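Attaching a single structure in structure tokens format; questions to follow.
Then we have chain A:
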Amino acid sequence: MSAYATDVATLARKDVLLELRSRDTLPAMLLFVVSALVVFHFALPADASDRAEIGLFWIALVFTALLGLTRAFAAEREQGLLDGLVLAPVDRSAIWAAKAISVVVFLALAEAVALPAYALFFQPVGWELVAAVVLADVGIASIGALLAAMAAASRSRELLLPLLFLPLAIPAVIGGVGASVAENPASFLGFLALYDAVFAILAWASFEYVVTE
Partner candidate 1 sequence: MSSPNRVAAAALATAAAGLLVGGIALAIFWAPEDADQGFSQKIFYIHVPVALTAYAFFGFGAWKALRLLSTRDSRYDLESYTAVHMGVIFGLLTLVTGSIWAKTSWGQWWSWGERQLVLFLVVFLFYSAYFMLRYSTDPGPRRERNSAVFALFGVALIPVSFLAVRIAGTILHPTVFTHDDGVAMPWEMFLAFCICLGGVLALAATFYRVELAGKRIDASLKELREQLA
Partner candidate 2 sequence: MTSAEKYVLAAYLVFLAAVLAYLVIIALKVGRLEQELADLARLARERRGG
């Protein structure tokens, strides 16, 4: 594998190992997404439209992602470790790529629980919803990983990350909800792919500036 891919793999393995060791982000995300869906059930009127239910699913997804992202650079921040990674002879965007991959992994695990729960509580899950979720995860993780590193340098991290993240997540929600509801989801899935590409490239190119001075 190319040197870059090796570094990304090394760093991603470390992120997943850290999570398995501390076991604080993943259980929280799983519990959060299911309890959010249950709360939504009570929040919705009995004859709620499909679109209302789908909309709430996507809100649950975005906030579950936020939960994971708030913890994304927790270890590096609390132990002042980012310098260690930035010092290494590694392309700094590999740190971002590894973190984004680990966020996608945690999100996917949370969705592996959320989608069946949604099918159980609300309505059957179509392939287009699953495709939209996968595509949205990529965009959310790419942007979120960069914003998490940015917020790590600020004083009020937990407060700042949602503010930075939500406006950027609006297109993902529009694409996601649209794909799940529209007769031909193709245009929405295509939009999500464009959204992923634009922001993944921008995040990949600008991460270096977020971690060096």
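To be clear about the criterion, contacts are C-beta pairs under 8 Å (C-beta built on N, C-alpha and C of every residue); 3 or more make two chains touch, one makes a residue touch a chain; residues count from 1.
As a selection rule, all candidates are chains of the complex that A comes from, given by their letters.
Model, not experiment: these values are computed from the prediction.
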Task: From 1 or 2, the one in contact with chain A within this complex - done: 1
Task: Complex contact set, residues of chain A against candidate 1 - done: 51, 143, 146, 150-151, 153-156, 159-160, 163-164, 166-168, 170-171, 174-175, 177-178, 181-182, 187-188, 191, 194-195, 198-199, 202, 206, 209-210, 212-213
